[in-house]
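What follows is a short report on a single structure.
Note that this complex is displayed minus one protein chain, with the remaining chains in position.
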Amino acid sequence: MSEVLEDFTVAPGAPLEDAPEWFNALRAQGLEAYNAAEWPTRKDENWRFGKPKRAQIAELASVVEEDTMIDIEPAPEGVIRFTFVNGFCMSIEGDAPEGVVALPLNRAIHEVADQIEGAVPALQGKLGSAKLAAFHRANLEDGAVIYIGDGVKLEQPIEIVNIFTGEGRSQTYLHLVAGEGASASVVESYVSANDEDASTVLSVVDVQAKKGANLTYLCTQELNEKSQLIRLGDSHAGEQADATTAVLHLGGSWVRDELYSTVEGKEAQCKILSVAVPKGEQEFDQRTFQHHASPHCFSDLLYKNALYGKAKTVFSGLIFVDEGAHYTDAYQTCRNLMMSDSSEANSMPGLEINADQVKCSHGSTSAQVSEEEIFYLQARGIQADAARQMIAEGFCADVFQKLQNEKLEEIAIQTLASSF
Amino acid sequence: MSAYEMNEDAVLDDDTKDAIDIDRSVGDFTFPENHKYDAGYGLSQDTVNYISDVKKEKDWIREFRHKALDVFNDKPLPTNWATDDLKNIDFDAIRYYLSDGQAPKRSWDDVPAEVLETFERLGVPEQERAFLAGVEAQYDSEAAYSNMKEELTKKGVIFVNSTEGLREHEEIFRPWFGKVIPTGDNKFSALNSAVFSGGSFIYIPKGVKLEQPLQAYFRINSENFGQFERTLIIADEGAELTYMEGCTAPKFETATLHSAVVELVAMKDAKIQYITVQNWSSNVFNLVTKRGVAHENAEIRWIDCNIGSRLTMKYPGVVMKGRKARGEVISIALASDGQEQDTGAKMIHAADETTSNVVSKSISVGKGRSTYRGQVHIPKHLKGCKNNTECDALLINANSRTDTYPAITVRGNQHATQHEASVSQVSEEMLFYMQQRGISEGEAMSLAVNGFINDLAREFPMEYSVELKRLIELEMEGSVG
Partner (left out) sequence: MSLIVNNLQANIDDSPILKGLNLEVPKGEVHAIMGPNGSGKSTLSKVIAGHEDYEVTGGSVTLDGQDLLDMEIDERSRAGLFLAFQYPMEVPGVSNANFIRAALQARLPKGEELDAVAYYKSLYEKMDILEMDRKFTARAVNEGFSGGEKKRNEILQMMMLDPTFCILDETDSGLDIDALKIVSQGVNAMRSPERGFLVITHYQRLLDYIKPDVVHVLSDGQIVRTGGPELAHELEESGYDFLKEPVTA
């Protein structure tokens, strides 16, 4: 059986049958870049405190596709929902309204070829994972493609559900573009089909907000504790655009999350949010880059970690202000709430400023729940343990208010609740 | 043209430049070389043997040097995180030991005329008379003058150079020598360990509290020279001292290297305050390793001001080894055109209830670049550790640059760390406000810059240094004394 299935597996960089030439060229370029790039090492500053060895996932066999019956409730009326299993699109529910494209990549490259050709951004992994980004590109086959047309305003969030099953490696891809003056929100979730299978997931996410667009993207990650995830994100906000990206990491034994956010064009702004609640021996390694490419832009990053058990987190963030990007307004905050005596938080908040008339600040704190807070709740009749949990949950939930999107906030807070 | 660009020239006028420029001319003079001993150019086993021979060192020191040389040769330059400018150091074009073969004098009257004139121009004898408990004045590789108040000798205080310290007081210094900063800590600590000469070895006996500071002044007179002083200060239980160092060099055409190692040991309840005003000329690579160990309830404070050099890399550290030990780094850096001040702090918590504090302020002028690198480490199974770090950067011009790279590791839930950093500039509105009161633009800028570092500048003794006085004068120009 497996021998037959292997015939379906396309080698990295090899052309896909039926795919247009330009797309196969992308895959070939990916392979070339993969071969040229080095695996990250401990000496790489981008992997300080990290586990570069775990990034070497190319050796792992890709997951063998199975006919899995995934039982999920149908999407409510009016909701567009993609469902992917191991990175391959199983279904799309709901109808895309006028001006909106919501297609799996393998259809998009045919049906909206003129839109997508040339729109796939250059390779990512600038924060230490260039080899992985190239590997992803060389294997690019399916994914979610979403275009919100100029001026289109979507009320209902578009949903993407990623389900992983079986042992081995798989990859996902999201290509999300909000056109000029468009307004939309997208929520993507990662879940494991069961608690046993050790999945290795390599994800690439491209988020672009064109001139004057307003785009909010939330990712909730609840993989099982045997799985690992490498997620390489790239967000770009153009002139007067407002791009918000948020992530909630709860699952996975090891998660590496890189996010490169660019604000480019007058009054572009972005908000970058994250909440992570690692427990047991989970290790979350997050790297961010706030790139101010032009004057008069705004970016604000807030990462919060609540660490339990022997959990370990790494946060490395850099605000980078290009030469000439004057009047930059950039903020970066990482806060660690230490919930156990064996947890470990590493913070590296960085600034590189090459411009003038800049307002930049960063802050990083590590602390435990204060005794006064617990006392206050106890005085209201709440038990100490429950009080501690309540405070930790509040500490995390607070981040999602900054989404300024009630539906996404509700989803995030509901997902978060499962962890407390 | 944007509003910003139009204002750029205004901000950059000569008045402004003058007002914020630091006067380095005071150290910019040189005398003809007069060396009895010269290890020659380049670094080899012969160089190390030459130094050891001149100093008539014991075998264990000679071996220490040779091992260090091997480590130095094996270690790559740290350019994976530090500036590529390090590659411009030509280790073969440097002389590693220069001295006139004279023992340090106890009286300025016995110091050779040119050397005396050097230190007089730098104001050292005057300061000694005014407020110092002891002075050591190093000229190239060795001290030309070393003296301490008699009463301190009677109390058992030792204040000598490294050669004498290891020869005459081996039992005191050897146990700590190279222990706070191991040879292999970094490439430049290895270099220092191979060719060190001069510096201060200090021992303060139990319970002795020095009311006045001890001072060392490091002077480079010769071109194509590397100064590698080695300092080890031990404050025994309950002892207290303030140590200050200053340094200057003439501005040569070629690069000069200064690479010191400074180790501090504060025993139980001891306090050490180490003050540096670094004003090397702009051809000096200043690559210094400084670290202290603080035992139970001891306190080590590094107060550091870097305004000179071409490139400074210096991250003073405190290893808090005993319960309730305290570590502090107060740092001011000024990076002018063509300068890079890469400074920071390392705070290693190794015992319960230890606290550390880092306050760093940098000013980047013109194309100057200032960088803060910090490390805070709180390992497992400790309780009640606290760190507070604040880094503020001020950018003066549009092409000035500042970077901040802290790394904070906390294990466990019984600690509190806090790191805050900000970048700002002297706003045009603030300058307008001050000018409306009749203050010229240059002076307004100077007031603002000095206001920025005002709270930290207070940590430095005012009488102390010519260089810092100049810095403070900028504020004094428009203020009540």
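For reference, chains read A and B in written order, and residue numbers begin at 1 within each chain.
Here, contacts are C-beta pairs under 8 Å (C-beta built on N, C-alpha and C of every residue); 3 or more make two chains touch, one makes a residue touch a chain.
Note that this is a predicted model, so its numbers are computed, not measured.
For the chain excluded from display, the touched partners among the shown chains of the whole complex are B.
When you scan B:Asp46, B:Glu120 or B:Asp455 for touch with the missing chain, the hit is B:Asp455. In the full complex, chain B touches the omitted chain through residues 3, 6-7, 10, 427-430, 432-441, 443-444, 447-448, 450-455, 475, 477-481.
Keep this in mind: only the chains that are shown with their structure count from here on.
Each chain gets a centre from the mean of its Cα atoms; for chain A and chain B, those two points are 44 Å apart.
Chain contact summary for the complex, chain A toward chain B: residues 43-45, 48-49, 295, 323-324, 326-327, 336, 338-368. Of all residues in chain B, those touching chain A in their complex are 2, 4, 80-81, 380-381, 393, 395, 397-425, 427.
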